[in-house]
Structure formats: structure tokens, C-alpha cells
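Here it is: the structure, laid out below.
Removed from the display is one protein chain of the complex; every other protein chain stays in position.
Labels run A, B, C, D, E, F, G, H and I following the written order; every chain starts at residue 1.
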């Protein structure tokens, strides 16, 4: 996810929307849906790993992001790796 | 990491090198260095998260990959995300 | 899926592998997994829609493709569109 | 089709134009022209399959899209695949 | 269409296949299918305009090109332009 | 040529400039300079073939386009193809 | 780092923010963190080498750049080269 | 150099800045620094060859361009070609 | 022009073909057709300016290059720049 906030966004609106994004993300983290979240160094962007039942659920989760209108999201479908010891390999 | 094995690689050599790659990866997973490992669906590629002390250590770890001559590796530096609850946010 | 067969592939092997790919695909079509299949005009490539339970199942299905070593596959995750009448919209 | 609506679009105009787009699309779906419609997960974009008599008809259909000024459309010409069982292969 | 002939192609085979490509193209030109044909200056490539009934016919025509295994073809669907006087505008 | 008209262009100005573009193009078509003109299906863009004496003349012709400030033009130099029967091949 | 200042930025604000960027950079240079700094010829951009303890520290340093909202930063992780005599090779 | 002037630039300011760019360029041409200057056909862009003592001088010369805020400049370092007869080859 | 000679080219053939390329280029330079020739620093590539009567002549000249099978040529059509003092501006 790459965040592209306009320079002239109202500071109060910006602060509010960023806080709502944080709350939304942390709620999903607590529920085990948003499994990992990292900041890309030097960029207003993140790599995230979400664990969902289906593409429809994933789209619903992403569509609820408060920052959605300012996000460029690329979804990369991942599967279990045959050498992953956490998956019992 | 994208794996590009030549079509005409000797099958025995291929099997051996792939096994050595698996062993190498799993040893690093057990030591907590190779933290996450996922297969990219439909591709002979993976997304991995490694946790190291320095760039020099990371290069050393990656240089030891048995499949190295056949890998195209792109390193994306990640940092703690301010909303990551696992990091105490 | 883009097919890249080497020019010097043995003609018999080529014919056999292409036939096996066709059989594999048609079996999946009959089972409702491989839902759509189109040729890209002028290219040895196709656009396909597969309907699976999970990313793991999708990777398993794609990994079984007889032409796999010669394929460049890009997976685009699709979801139900809110205007799709076939989905009851 | 990728939709790029300006952030400052009037909400009423936006709601109206999105509704008209939905009506336009569903009318074409009912007439068998707009054969398939999927949402790209995480993006305000879709993959669609249209079945038309000619390039001129396709351009006419696409030119009528209410969201046209905000769409980036890429047309990929598709043909019957020799392994498609739905086409009698 | 971009032509990519291997350097080590047998000269006789190369001459024969290039001649067959020329014959094939000129036959289609005479039948009014291959409407225009230009060389891209400095490249072993061409821009061509073909006039066909359907995508299936176009794929059939292109699949018959003797140089097909060595061609990279990109099809751009064109329609009548509203300002084209040749189309009665 | 790709046309990129701003969304907020005054409708009267837009209508006028598009009409002037059409007149300009058709005058050049009648004079045999603008030899071919096609619409790219689904895009506000065209492929055109112009027949001029020199690069300087071509730049002069293109610089006169009423839509010039809103055009992205890419010129691909074409030559006679050795298999073109219209050129006596 | 590529700097992209809007054309209509208030000149006083621009002068102030550029001065603060210079001060910030020179303070880090004096502390040995910002090791090298070069201008890319003909561009409002620079190549910089920073020496930090961790990705988290690097992100913190870069996040403090006064020009941050106008910067496009790409971080390339570098390690000691085995032929570098400055590193004792 | 690619010139990207905003559509809504004040016409007088635009005329003045373009004239100053022309004067600046011609002065450098007369002094033998700006050795060659060509228009890219169909684009508001040019290819230029400058002959300078150092990268620092080149950056100083380019930084003085009146159109600088509206230019995208890419510098390609060139050297004497071993087959160039003008260089005594 | 980018030169891509295979690593395993016979050294004598390579020397001969490079010499023939040099002779061919210098003959065209003496005849005023190949007006400028520069080496791209660090690459086996050049930027060249050719002055010809037509696209057909340019393609003929380029087609005669002894290194042609190993060249990737991109032709950028250039015109007189309105600020070029050498063109009487």
C-alpha cells in the first residue's frame, strides 16, 4: 500500500483520517486478519500480510480502509511455501 | 526472490541443489533469521522476511543460498510500522 | 499465462506436452475449476479465470500444468463486482 | 478498466454518475454484450469481457460509459482457445 | 510485429522461411485482408493493418505466418475515426 | 496521438477546439498529407499515418494541431516494406 | 531523493523549507550519519549515502527531512564490497 | 529536455520565459558550450549536446535555464567515439 | 544504437566485422550522411545523427551496417529547433 495524501489536505481532516486508519488497522490486527505490517523505509508505504477466507472478504476489508481514496494498493496472492517450517514443512 | 532454473539443468543436480536450498532456509528459520517465507501463487518465487543485525550480515546470509546463481533477489528495507500492535503500538 | 517454448524443443516432446496441457486444462474445465479460457489474439498466451477455494489450492492447480517450466504466469486476484447481475447485483 | 475519480468531485454528482454507470453496465449484461465483470481486489478497477460484432461496435459501447472521462481502458483482443470445452474443443 | 531470428539459424532455412513469409503476406494483401504494411526504420519490425471479420479470423491469419515462432506480435484494435473522410466523415 | 483534455475544460471551448481539430485533420486528409486515421478502441487516442517531405514539414504540420497542448504524440518513422505490393514489391 | 516542489509554492515558505533541509542535512553530515551527498547533474535530485544502526533509525532520520512531503525517496541497501580497500580488502 | 508548461500559465509570462530561454540558449551556442540543438518531431522536447569542462559546470549551465522549473532533463554522458573522423579516427 | 555481441563470437570474425563497421561508418561520415557519432560512456552503444533525404534512405543506410544482426537501433526523428543559431535562428 502506497499512501498519497494531497499537500493541501486540511490538517485536522488529515489527522483524523490517519487516526481512523490506525484504529481500523489495529482492530484487524487484533482479530488476526491483518497478520503483518511493516513500514517501507523512506516511503509513506507499507507491506502488509492479510489472512482472509476469500477474495471477496479481502476486497471488503480493503474497501473499508479510511485512507482508501488516497491509497494505491497492489495485492500479491501468497500461498504456503513448501520449505516453511511454521507450516509444518 | 525469483528462481530461474535453466530447462536443461541436470535433474540430479537440480534435485540436490533444491534440497540444499531447503535445508539452508530451514536452518535460518530455526535460528530466527528467516522470519517469514511465502510462495507467490503461480510463480517459482517467494516473498521472505529476514531479521538481521546489518546489511553486511544480510548480504552474507543471501550469498550463502545454494540457488544463488539462479536467483534474482530484490531487497526492500522494512522498518517497524507505527501502527503495528506486535511492536507495542 | 504466456507460453515460451524453446525453438529447439524436440517436436515429439513438444506435441506430447501440449497435448497433456490440453487434457489437464479440459479436466479442470469439466470439474468447474478452470471457468474461462481465451486465447490472446496473435500471441501464444491466454487469459484464464479459475475458481478455487484458496491460494494454496490455486498454486497446486497451477503447479500441475504440464507446460509449467515454459509458462510465465501472472495471477490477478478477482472478486465479485457490485454491478455483476450474475452475482445477484 | 481503471477508475480514477478526482478527490474533489461533488458527492452528489459522483453518486449519480456511479449509479448511471451501474445501470448502463447491467443493461449491457442483460443484452449479452457485457459477458463477464470482475472487481480487481483492492483496486477501483475491473476486468470485463465484452462480446461484440466489430471494433466499431465495441468502441461505441465503451464510448457510452457514463464514467468514460474518468476511465483508463485497455482493450485486449481475445479469441476462442483451442482447448476451451465451452467452444466445443 | 517484431522479428527475432536467432543468429545461428541455418542460412538456407532462413532464406526459405523469409520467402514463405513474403508469399503469405502478399497473398493476404491481394485478398484485401492485409491492408497496409510498413517497415519500422532501423528495426526488423513492421506495422501492419489487417481487416478481418472477427478476432478468431485474425488469430487464424496470424497463426499461419511462417515466421510465427520468431515473431513478437502486439495487436492493437482499431475502429473507424469520426474524422476519417475515407469513412465518409 | 493520445488526447488528454482536462475534466474542467470549458464545454464551449472544448467543443470549438475539437471541431477545429477535425477541420484541420480533414483538410490535411484531402491534401494527401494525413494518409490514414484510426481510433484506438476504448481510448481517446488515434493511430495516424502522415506522408511528408521531411521531418521539418512533419513537425510544422503537427505543431499546427489545435489540440496540441493536450496531445501526447509519439512519432514512429516508417519506410517502404520490401513485401508491400502497393509499393511494387 | 528526487525533490518535487509545486510550481505555486509560496516563495517565502519555499526558501524557508529549503534552508531547513540544508541545516538538517548538514547537522547529520557533521554527526557522521549522512556520509555522502551528491547532486544529480541537471536534476533536482541527489544521491546520498547514510550510515545508520538499523532500518528503524534510517526511517526516523528520513522522516525528519523538512522537504519530506515533496520527496520521492528510494532506499538501496548497501554492504561492504569485498574489493573495497577502505574496508581493509 | 522535455518541456512541460502548465495549461493555465499566464500567456505573457509564458511568452517572456520562452524568449528568455531562447536568449539563454543562443548565448551558450555562440560561446561554443551548447554545441547542438534539435527539436524532437511532434514533441515539446529537444536533444542537445553541451560541451563543458566538468559536471559542476554542466549543472551550473542547466540550473540557469529560465524554463528549469518546467523541464525534465536527462543527462547522458558522451565520449569520443573511436570511429569518429572528426576526432581524428 | 546498442551493440550486443555474443560472448562466444569467433574472435577473428568479431575483429573483421567491427573493422567493417568502422569502415562503413567512416565512409558515410565522409559523405556527410553520418553527421555525428558519440560513444555512450560505459556502454557498448552510441548516439548518432544521420542526415538523409527520406525514411527509405535511412532504412537502407542502417540496413547496410555490418553489425546489424547484433544492433538494437532506435530512431528518433529530429527537426530544426527554432532556437538553433546554426539553422539561422
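The rule we apply is simple: contacts are C-beta pairs under 8 Å (C-beta built on N, C-alpha and C of every residue); 3 or more make two chains touch, one makes a residue touch a chain.
Fair warning: this is a prediction, and the values are worked out from it, not measured in the lab.
Residue B:69 is the one among B:11, B:32 or B:69 that touches the chain missing from this view. Residue H:59 is the one among H:22, H:35 or H:59 that touches the chain not shown. Contact residues of subunit H toward the unshown chain are 54-56, 58-59, 75, 77-80. Touching the omitted chain from subunit G are residues 21-22, 25-26, 29-30, 36-42, 46-47, 49, 76-86, 89.
Where subunit I meets the omitted chain, the residues involved are 7, 39, 41-43.
The definition used in the following text is that only the chains that are shown with their structure count from here on.
Common neighbours of subunit C and subunit E, listed by label, are D.
Think of it this way: of D-E, F-I or A-G, only one pair shares over half of the C-E contact pairs by residue number, and it is A-G.
Should one ask which of E-I and C-D has more C-beta pairs in contact, the pair is C-D.
Averaging Cα coordinates per chain places subunit H and subunit I 23 Å apart. Mean C-alpha positions place subunit B and subunit G at a centre distance of 29 Å. Multi-chain contact residues of subunit G, defined as those touching 2 or more other chains: 55, 58-59, 75.
In terms of inter-chain touching, the protein chains here follow a pattern that is not a line, ring, star or complete graph.
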